[in-house]
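Removed from the display is one protein chain of the complex; every other protein chain stays in position.
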Amino acid sequence: MSNTYGDKFRVTTYGESHGPAVGAVIDGCPAGVSLDLEAIAATLARRRHGAPRQEEDSIEWLSGLRDGITLGTPIAFVIRNNNTRPEDYAPLEHLFRPGHADYTYYMKYGLRDHRGGGRSSARETVARVVAGAVAMQLMPEVEIEAKSQKPKEESPNDTIGGVVSCRVTGVPAGIGEPLFGKLNASLAAAMMSIPSAIGFEMGSGFKAAEMSGSEYIDRWNNDGSTKTNHCGGIQGGISNGMPIEFRVAFHPVVSIPQPVECLHEDGHLETVNIDGRHDHYHIERAAVVVEAMTALCLINYML
Amino acid sequence: MSNTYGDKFRVTTYGESHGPAVGAVIDGCPAGVSLDLEAIAATLARRRHGAPRQEEDSIEWLSGLRDGITLGTPIAFVIRNNNTRPEDYAPLEHLFRPGHADYTYYMKYGLRDHRGGGRSSARETVARVVAGAVAMQLMPEVEIEAKSQKPKEESPNDTIGGVVSCRVTGVPAGIGEPLFGKLNASLAAAMMSIPSAIGFEMGSGFKAAEMSGSEYIDRWNNDGSTKTNHCGGIQGGISNGMPIEFRVAFHPVVSIPQPVECLHEDGHLETVNIDGRHDHYHIERAAVVVEAMTALCLINYML
Amino acid sequence: MSNTYGDKFRVTTYGESHGPAVGAVIDGCPAGVSLDLEAIAATLARRRHGAPRQEEDSIEWLSGLRDGITLGTPIAFVIRNNNTRPEDYAPLEHLFRPGHADYTYYMKYGLRDHRGGGRSSARETVARVVAGAVAMQLMPEVEIEAKSQKPKEESPNDTIGGVVSCRVTGVPAGIGEPLFGKLNASLAAAMMSIPSAIGFEMGSGFKAAEMSGSEYIDRWNNDGSTKTNHCGGIQGGISNGMPIEFRVAFHPVVSIPQPVECLHEDGHLETVNIDGRHDHYHIERAAVVVEAMTALCLINYML
Partner (left out) sequence: MSNTYGDKFRVTTYGESHGPAVGAVIDGCPAGVSLDLEAIAATLARRRHGAPRQEEDSIEWLSGLRDGITLGTPIAFVIRNNNTRPEDYAPLEHLFRPGHADYTYYMKYGLRDHRGGGRSSARETVARVVAGAVAMQLMPEVEIEAKSQKPKEESPNDTIGGVVSCRVTGVPAGIGEPLFGKLNASLAAAMMSIPSAIGFEMGSGFKAAEMSGSEYIDRWNNDGSTKTNHCGGIQGGISNGMPIEFRVAFHPVVSIPQPVECLHEDGHLETVNIDGRHDHYHIERAAVVVEAMTALCLINYML
């Protein structure tokens, strides 16, 4: 079910970056909740901030709401792709760009939509951000804040990546599942499903692997809280009431503003200057998606 | 479905560390495969290597096989817990150890099996290792090798963690799914579901976040392979035919051989010397579990 | 997952009968299939035939297709509700009609869309018919034919029900699953999910319960076919290569053209003449939905 996220609050997304539209159907949203649709639109606008392809991204709600109140039925929405420039991609019809998913999609499906990456494009995250904003409104006691860290300045001729740190407060102790349903395992999958994500760590993460046990263990306070939070707020897959803290590494934007060697379907290499509109730095926008995916992950445990 | 892993090759595990037995049911194994049961037992013996609690761990096969050939029906197996010492845990009946899942299980379920961690114990991974060994035999072309890196020597009075590096060869290009079914996202969840796992990264991982795009991009060879493998063999959630490479960080063993302050259910703190038999270093055994979970993850894409 | 049907070919439907639109997202459709969109529109027109609420029901395809070829990505479509008359339902705002799902939805959700039944309306089957028509094009070797039997003539003042017989040819032997995945069990669920369905039987069905074993058993021909088909083409949950035959009973239309006593939310009874546009006989259209659900059921086993 690769296009559906969640089991209780299920989001099924659709849409190619250069097709008519992107959107999703949310199944499992409780009935009787008054949604603030303007706040959702504002969250979506935050994602757009600074993106080279500026779209109005107006959300049309197709079902599941009456006068802004959820009916308990599937909430479908659609966002039109107005500002596509498929002609930018014409030279790439038979080429696989390096660092992109062009080649792997082709190997899997035997065909691909070469126009802007199809489903592998970051355009797809629009639907996640809207669905995540709905989820957030169902958990008003939970606060999710993701911050991007820019490792260095991008140059006009190159791109960069970065790390997003996320901190979640307001999740009570006892949220999660054992074994394969561990909350940290679900968060890891949710984050690694974001385009460009390449690493995930809870709490002290890779640094914890170098600590001794007596350094690592989070000591108790009398009230069940702990003096440190090396574990990142989750033990045995279940929240302990401390802030949930994790970091997500993103590799640099792979569409670099330089000529690159592409692989032709017939096996020869061809140097191309790719014209599509692309970010040099995408981590600020990635942070909005990290927040959305965190909300989508958590709501499935909180409902 | 927190105790079930997979959708095509589904493993449902059961068993408390100090209950009568651990085991699993595997559903979705193809019919007509001749399983080498001795090789499976040998893999399980590798996991046991160096563990303080030595059990014979003999596997009884309850169904799904006839003369060692799979019938296409569920494969159930059971491994008895012979060497339990529940009396070791009597002093812990009303205490929450620091760093353990005692508190979070209690907050979730309102009760817990204080004897040895119940389902949160590493004992549970026995069933994963057996099921993973079955999965490996269904993919003879795939080789999975995990190596543990010991960051420093453990002391008699402290424990350590470490990192497991895993390298998978033989997975052809085109294996994986887009979006939420990304192979890297599933690997992340599989690894983070292992007790003590606290970080995951593909390829260059957190280092990739500090590279520029022109450093990061893996350049093509004519045959579709790449000159570097910063991405770790997966692009857009789908394998590209290069080795799949990832690293898993494990925090130190949280049962440290020193007196520790535990939290009593009534809220006071109590210093206790925990007597259970525990590792000082568990990363060698974690590597066996990493291989098993990698196999269980991959088989669901390869079938 | 009450609004999603299927596991390999997953259809998630959305839309209230008097909201803006109905539609679905299909996930799991193979890539590279050329869909005949006009044939799909024609199937949808067959469903409309004779319906009192005449809509144009034009299908807008939002994703998953390029030049009519499937991309292997989610296929989303939307059909606008143009001809709603919500004012017809104003008198019903606080009333529960007898025989309808008004009361049960209210008891479940604590609120409901009283306008035309919301999701419980037959309007919802529009999305099923479109998705089913897509599924049929993926199995050109399979022929599904459903016939409605009218038990008697409807009168101007009353409604009737009926039985739909369905016969499927072209399914080879060996399609199905044991136990809870039995093909006949899935067909039963698929059929009973259709509004008004109240009974299901395979082959000789309830008559088989009165036969002796020697009458019932389908005798072999040399080629693996059988001389009779009392079992309806499925044994042990798996097809035997004979035609798959089953019958679905539908209760009469529950919106009867007579004054009826409704239950008010405050507990008193109120006689009302319901004005909505309703069928007197709906079994011809039910047959189109039976065919669609049969296709959706089968494709999940055939892919």
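Should a chain be cited, it is by its letter among A, B and C, assigned in written order, with residues numbered from 1 in that chain.
Operating definition for what follows: contacts are C-beta pairs under 8 Å (C-beta built on N, C-alpha and C of every residue); 3 or more make two chains touch, one makes a residue touch a chain.
What you are looking at is a predicted structure, and each value in this text was computed from that prediction instead of being measured.
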**Message:** Can you say which of C:I69, C:L111, C:M139 or C:A208 touches the chain missing from this structure?
**Reply:** C:A208
**Complete:** Answer key for C:L92, C:C231 or C:I299 versus the chain not shown reads C:C231
**Message:** Residue by residue, what part of subunit C touches the chain that was omitted?
**Reply:** 1-5, 7, 13, 96, 98-101, 103-105, 107-108, 119-120, 124, 151-152, 154-155, 157-163, 172-182, 184-193, 195, 197-206, 208-220, 222-224, 226, 230-232, 234-241, 249-256, 258, 260-263, 267-269
**Fill in**
Where subunit B meets the left-out chain, the residues are 1-4, 7, 10, 12-16, 19-23, 25, 27, 31-32, 61-64, 66, 69, 71-76, 78, 108-113, 118-119
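In the analysis below, only the chains that are shown with their structure count from here on.
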**Asked** Farthest from subunit C in C-alpha centre terms, which chain would that be?
**Response** B
**Fill in**
CA centroids of subunit A and subunit B: separation to the nearest Å works out as 26
**Message:** I'd like to verify one number: the distance from the centre of subunit A to the centre of subunit C, where each centre is the average of its C-alpha atoms, in whole angstrom.
**Reply:** 36
**Item:** Set of subunit A residues in contact with two or more other chains
**Value:** 1-4, 7, 13, 108, 119
